[in-house]
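Every protein chain of the complex appears in place save one, which is left out.
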Amino acid sequence: MRKSEQPSIDYAEYLQLDQLLNSQHCESSKYGGPAHDEMLFIITHQSYELWFKQILHELHSIHSLFSEQPLLEKNLALISSRLRRIIKIQWVINQQFSILETMTPLDFLEFRDYLIPASGFQSLQFREIERRLGLRNSSGNCPYGRFSETDQQFLKNIETEASLFDYLDKWLARMPFLEFENFSFWQSYQQAVRQMLDSDLQIIRHNPSLTPNEIQQQTQALETTRNKFDCLFDKNLYQHYQKNGEIRLSYQATLSALFIQLYQDEPILQLPFKVINQLMDIDAQLSQWRTKHALMVERMVGSKIGTGGSSGHSYLKSTIESKRIYSDLFNLSTFLIPRSKLPQLPEPLIKQLGFCL
Amino acid sequence: MRKSEQPSIDYAEYLQLDQLLNSQHCESSKYGGPAHDEMLFIITHQSYELWFKQILHELHSIHSLFSEQPLLEKNLALISSRLRRIIKIQWVINQQFSILETMTPLDFLEFRDYLIPASGFQSLQFREIERRLGLRNSSGNCPYGRFSETDQQFLKNIETEASLFDYLDKWLARMPFLEFENFSFWQSYQQAVRQMLDSDLQIIRHNPSLTPNEIQQQTQALETTRNKFDCLFDKNLYQHYQKNGEIRLSYQATLSALFIQLYQDEPILQLPFKVINQLMDIDAQLSQWRTKHALMVERMVGSKIGTGGSSGHSYLKSTIESKRIYSDLFNLSTFLIPRSKLPQLPEPLIKQLGFCL
Amino acid sequence: MRKSEQPSIDYAEYLQLDQLLNSQHCESSKYGGPAHDEMLFIITHQSYELWFKQILHELHSIHSLFSEQPLLEKNLALISSRLRRIIKIQWVINQQFSILETMTPLDFLEFRDYLIPASGFQSLQFREIERRLGLRNSSGNCPYGRFSETDQQFLKNIETEASLFDYLDKWLARMPFLEFENFSFWQSYQQAVRQMLDSDLQIIRHNPSLTPNEIQQQTQALETTRNKFDCLFDKNLYQHYQKNGEIRLSYQATLSALFIQLYQDEPILQLPFKVINQLMDIDAQLSQWRTKHALMVERMVGSKIGTGGSSGHSYLKSTIESKRIYSDLFNLSTFLIPRSKLPQLPEPLIKQLGFCL
Partner (left out) sequence: MRKSEQPSIDYAEYLQLDQLLNSQHCESSKYGGPAHDEMLFIITHQSYELWFKQILHELHSIHSLFSEQPLLEKNLALISSRLRRIIKIQWVINQQFSILETMTPLDFLEFRDYLIPASGFQSLQFREIERRLGLRNSSGNCPYGRFSETDQQFLKNIETEASLFDYLDKWLARMPFLEFENFSFWQSYQQAVRQMLDSDLQIIRHNPSLTPNEIQQQTQALETTRNKFDCLFDKNLYQHYQKNGEIRLSYQATLSALFIQLYQDEPILQLPFKVINQLMDIDAQLSQWRTKHALMVERMVGSKIGTGGSSGHSYLKSTIESKRIYSDLFNLSTFLIPRSKLPQLPEPLIKQLGFCL
């Protein structure tokens, strides 16, 4: 099956091993004696950078697939398989910390000072990944301080482009199915929720085994739940929270995402459901990356000033939660109702959600 | 080699499989139809509980080995190998979340209401592990609310007993070596640190390539570092922070732990160094358990009220950082100095730190 | 949302912790002193058995879903999500070996003799899983020797029932699409393969950069490839290998599986493609389980007679390869051809393979 007309290629040349394996230059070798563990430090970070390049390769392709309209089923499958690859890469690089942790803080100290101010982790590609996934630069704080002018400009430009979050939002917002002939998902769902809550209230009130105190408590808890739903049902309220920055996904996209969650078993919704879950996985893995990184920095340098002059692990820890990108998707679970209470979809719609067999 | 006099035993009987494999009773089977995924929910939690029992088995043994005086080298090795086992178990049960995550929130909803108020995670053994490791109940909040009177009493009793943290503190505090004939580790170390800081200051001041502004910045950073060391050198200041609750390890134990970190290469200190690292590993794995658990709860129930009536994942997240047990050990890295600047130990002491070969 | 009419349930009761956590009885405690590590041995195996129960729970459900005709898309998705869960469980229990390996062979020796003849691994559930997945008892050897009469009968009965392999075969065999109006996948594919091989031959023969010797070699290699395809194209030959036991999947099923592989991008084939891959994953994980188990036994007992009287790890190793269940699926890759050479499907068929949008 070999294409004999092409010149045969060489493994080492193909992988550019000459270049690759000669890119490790220990600073410690220049000053005094070489520190054995600096090689590990370099190679670990180079391996991260290689994988970051691969993640960006997948993200570029995902962006481009998402930008085509209409989004073909075939392409959504491709998107999903590439998201899956990103998740696998993230998992492996999260495990990679265990290698770097075989270096003790004292060993790190042997070459740490030579690296100043090259932070332990000042990766342009990592910042690009965050932005391409949809992380927004929170106002005020300027995390690009350590990058060159050119790099800062590069990152700022990316922020003006559509992110994966934006593509997701648009794709969800234009999803059909929510209105079908006489059926309105949104109306039926609201009705179902209200019936459920009313019925729950009746059960609480007429439960002979509850004390008056317990009845009051449970009634209050039910009221809290009702309020949460209200903020979904009331578009104005929703948009108020959106302006506040507490919610990011557009109203229409949220409705679609909820529809997908609730009818996840329908054939045509399985892939969209999977994609939504994969985005949460990516977010979760990114959180873990940050947690592990912060923990490692804490272990290595204590509360000392970080190698890049950052205030070290306490800064890192404080940023982990605020850097969640897809928290709106996690929040959707708040609004699920049991399958038994779900509005029945009209038969012709179900057919459309299935294959044409 | 078989001990033929004993009755031969049966695999299934030995492992009590009859009992073990008949301990899964789905609540959903009692009400309406059985929910397929409830079995997974039960078995995942049962597997956790089995492993918790094993962790407690190791912890009991470690406590008992630590309580003997003097602590024999042989026993310290045993302690270390059992800590290692705990870490391996923690790693595996942290991975176990990936199994439970194959259940979607909608699938969970099929049986979630049947479990009220049995929280998704109300494990007495887990609380016991935390206390045996040394977690202290922060004042005010009462995390035992959902446990029975007996269980609450059981947990309170454990808090009156010595924890692994206490054993560690005592063992470190009574470690010899810090004073040896005319050599005082503490004095020599302070001197070395001061020399290092003074020398750094000279370098900054006389660096022609720095702007006055940069000189000022770096001088300030150095001052911050000096202040951190001061809080270690000044016993009163140290004890002030201890009373505040910012530091927990006793002064003497901190000194020993630092000595171990700095002279980690000496044969007799290698095992103590390893044990200190293992305790940090255990702490780190516990943090990860909590992070993963919080994330899973968020995914499952959104911001709805948790199955046990707890306020769900936001409560969980807020507690993760405050539940660190061995943060004092992590902080030690703040006070490391490069090997080249370390006070030279006197020859006879080095001999004592080695084997008698 | 709480169903207040039902009695509230208790975490420990729900999980039957009393029963679960009192099922560990160390034999070593009966004879002489208790061996600390026997607890680990018991709990590790109990954890395995819990997860085996879960795997069987999923397998039963998968069998039942597969047995319905026609197999609804919705149910295939359910099958796939349950296969995925099995794979996750397998991955975790494969990692679990790292826990047991914290026990040294000398520690094992402290209680090993008490377990005779309860083999280190004589799990009825494991054998059931193998059979339900489709492992056939190779003629002659009787691996059930150590089981009780009842258990042997139980396993033999399972072998008379349809296995997952059988369900897969039937499902694939009845898959439509291979013939569509004037289009015959099988004919078009054979033609495409032959064209490709002929073209490769021309390229080799007329390549000026090849020596006569190289031309001969490459021509031979091409002939080998052609022969492999022939054994697929010639139904009689195929069935000859099937009788030999070298192939197990029916001819019709193989054709469908190949079709799925080749047109894996078509929407309706994505899920079938995934299911096929998952079955290979399960097989691969099972192989790894056996490899890891054999290695652990070797480490624990050397070449001594195994605790269950088996001849130990060399027996284990010899069986790993022969226990592959889905090797026919792995072999399909032999017959893939590049997308560019694939016969073009007729437009109406493509439509049928997509959604009705």
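Going in written order, the chains are labelled A, B and C, and every chain counts its residues from 1.
We take it that contacts are C-beta pairs under 8 Å (C-beta built on N, C-alpha and C of every residue); 3 or more make two chains touch, one makes a residue touch a chain.
Just so it is clear, the model here is predicted, and its values are computed rather than measured.
Engineer: In the full assembly, spell out which visible chains the left-out chain is touching.
Structural biologist: A, B, C
Engineer: Looking beyond the chains shown, say which of A:N75, A:Q96, A:Q152 or A:Q190 touches the absent one.
Structural biologist: Per the contact definition at the top, the residue touching the missing chain is A:Q96.
Engineer: Among A:L72, A:L124, A:I158 or A:C231, single out the residue that touches the unshown chain.
Structural biologist: Residue touching the chain left out of view: A:L124.
Engineer: Out of C:E27, C:E110, C:E130 or C:E266, which touches the unshown chain?
Structural biologist: C:E110
Engineer: For review purposes, identify every residue of subunit B that touches the missing chain, sorted by number.
Structural biologist: 1-5, 70, 73-74, 77-78, 196-197, 200, 203-204, 207, 209-210, 218, 221-222, 225, 265-268, 270-271, 351-352, 354-357
Engineer: For subunit C, which residues reach the chain that was dropped from this view?
Structural biologist: Residue positions of subunit C that touch the missing chain: 104-106, 109-110, 113, 221, 224-225, 228, 261-262, 264, 277, 280, 284, 287-288, 291-292, 295, 298-305, 309, 317, 321, 330-340.
Engineer: Tell me which stretches of subunit A touch the chain missing from the display.
Structural biologist: Those residues of subunit A that touch the unshown chain are 1-3, 6, 8-17, 19-21, 23-25, 27, 31, 36, 39-40, 42-43, 45-47, 49-51, 53-54, 57, 61, 81, 84-85, 88-89, 91-92, 95-96, 98-99, 102, 113-119, 122-125, 146, 304.
Note that in this section only the chains that are shown with their structure count from here on.
Engineer: For subunit C, which other chain has the most distant CA centre?
Structural biologist: Farthest chain from subunit C, going by C-alpha centroids: B.
Engineer: With chain centres taken as the means of their Cα atoms, state the distance from subunit A to subunit C in Å.
Structural biologist: Chain centres of subunit A and subunit C, defined by C-alpha means, are spaced 32 Å apart.
Engineer: Per the centroid of Cα atoms for each chain, what is the distance between subunit A and subunit B, given in Å?
Structural biologist: 28
Engineer: Two-or-more-chain contact residues of subunit A, please, as numbers and ranges.
Structural biologist: 221, 225
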